[in-house]
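Every protein chain except one is present and positioned as in the full complex.
Moving on, here comes subunit A:
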Amino acid sequence: MCFFLIFLILPSVSARDPALHSQYSTQVSILSAMELIWNLCEILFVEAAAAGPLLLRLLDWVRLHVCDVDNMVREVLSSENPSKHELFWNVVDVFVLQGRMDEARHLLAKEASANPTSVNMYKTLDDLMKKMPVPSLGNTQTLTEMELKWQHWHEECQRYLQDGTFASNSHMESICKILLGDEDAILEKKELLATWYQFLVTRLLYSHPTVKPMELRFYAQSSMDLFLGGESSPEPLDTILMAAFEFEMHQVIKECSIALSNWWFVAHLTDLLDHCKLLQSHNLYFGSNMREFLLLEYASGLFSHHSLWQLGVDYFDHCPEYGRVYLELHIERIPLNTEQKALKVLRICEQRQMHEQVRSICKIMAMKALRNNRLGSALSWSIRAKDAAFATLISDRFLKDYCERGCFSDLDLIDNLGPSMLLSDRLTFLGKYREFHRLYGEKRFSEAAKLLLMLMTAHIAPCSFWMTLLTDALPLLEQKEVIFSAEQTYELMRCLEDLTAGKSDKQKFQDDDVETMKVEMLRLALARNLARVIVKEGTLEGS
């Protein structure tokens, strides 16, 4: 997690907009706090630093995050004559408080060269600082060894102080007291410490460098009490840090949840702790564990964003119990303002075998297309979902248009259906019916006739359409040349009779004159055709 970039935003923005600047400042401070907490959790929980390295980690932690004094330090160091700067001793104190011995000694050397009379004093202090024992990271010494060395060194400092070696220079005397871990001396530098946790670490450095993790809580509590001194009450950040020092992980999570306004930090922290197997499986009353609960909350929040929802998907993927269900619910509610977005959503569903959602989304898109009269688009969505029922719906729409207008709309679509024609019977019929019209238009009458008949006999055509088909057969029957063979004519007659027989008496009664006339005309045309074809087929040249 890299927060450093945030600090680059501020300067460029502040020039333009003060309101924006203050908003960003708040965000920066929240992020800094998050980073502080996160790092501490890493040290105490994840790395679980043991006594010895623990102090070194805490020193790093403080140096990295407490930046209040950086400006001052920079100012003094970059001045022409640092030792003459009025804040010189403040900076030396800062270095000592943060355990930055080398830097402190470097500055002191400058001062020493400027004051040759007190050279001995400087040498002594420098020596003490150089010799200060610190816990080592490697296995070069045990804790007991270190403690012994440290005890000796502590006594040596004590001797020099009591001898009055530094009596003539109050600054150096106070530094020596700090080295001895004198709480009052340290507290005097309250402004330079800035926070109680810096105070805590300084205290530990100079009085209990081999502090054990479990002892931290006592020092933390007393440090906070001493530092705040009853003047101010702890802030949310202080409470969270205190919970961390007390190794109360759940408390840390709880306090963070309260203090922060979104789930981002808490979800990721809990996830990390869970992966380190540090959280007992705390079964919450609705069954999932804390990690999953927080991740679900966070990811759900992402789904309300117009582009971050894609990340939300990945989070749900990592929630074994309820992730799938949440994803199924959320993914259907993403606003699909463009087809491209719908395609992205569909791709996600298909990759996870969420067939229900694929069907549902395709149906929504197809319905929208249908309402906008984009029949080709509607068909395209049905093909994607392999939705035969919808394809049938679309075909019926086309056929309805044809019946009303007498011609086909969107021929570019129907003429080029290809294998997708097989998706639904109605669609197949539509394609074939259009083919019939094309054949007729190209005057390939016998082929057209064969196709027309096949549409009825093979039951590709819906019953409701048979009348239209038979009516389409009329011009073929009326041609000069005989087109339908005897066999075919008998078939047609049978179809017509099937159709009329199928109607109940009540329906026959309700049929208007046009209907009955059509039937009569058909019967007549069929009979005439039959007559002609029998003659034709009966004569010697007939085939």
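The rule we apply is simple: a contact is a pair of C-beta atoms (placed from the backbone, for glycine too) under 8 Å apart; a residue touches a chain by one contact, two chains touch by 3 or more; residues count from 1.
Keep in mind that, in the parts below, contacts and distances are computed from a predicted model.
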* To do: Report the protein name recorded by UniProt for the chain absent from the figure; options are "C2 domain-containing protein 5 isoform X29", "Serine/threonine-protein phosphatase with EF-hands", "Nucleoporin 43" or "Phospholipid-transporting ATPase".
  => "Nucleoporin 43"
* Structure fact -> Given A:Ser380, A:Thr468 or A:Thr500, the correct residue touching the omitted chain is A:Ser380
* Would you mind spotting which of A:Leu343, A:Leu499 or A:Met521 touches the chain that isn't drawn? => A:Leu343
* Structure fact -> Filtering A:Leu58, A:Leu205, A:Leu417 or A:Leu430 for touch with the omitted chain leaves A:Leu417
* Asked: Contacts of subunit A with the missing chain: which residues?
  -> 261-263, 297, 301, 304-308, 310, 337-340, 343-344, 347, 367-368, 371-377, 379-380, 383, 409-410, 412-413, 416-420
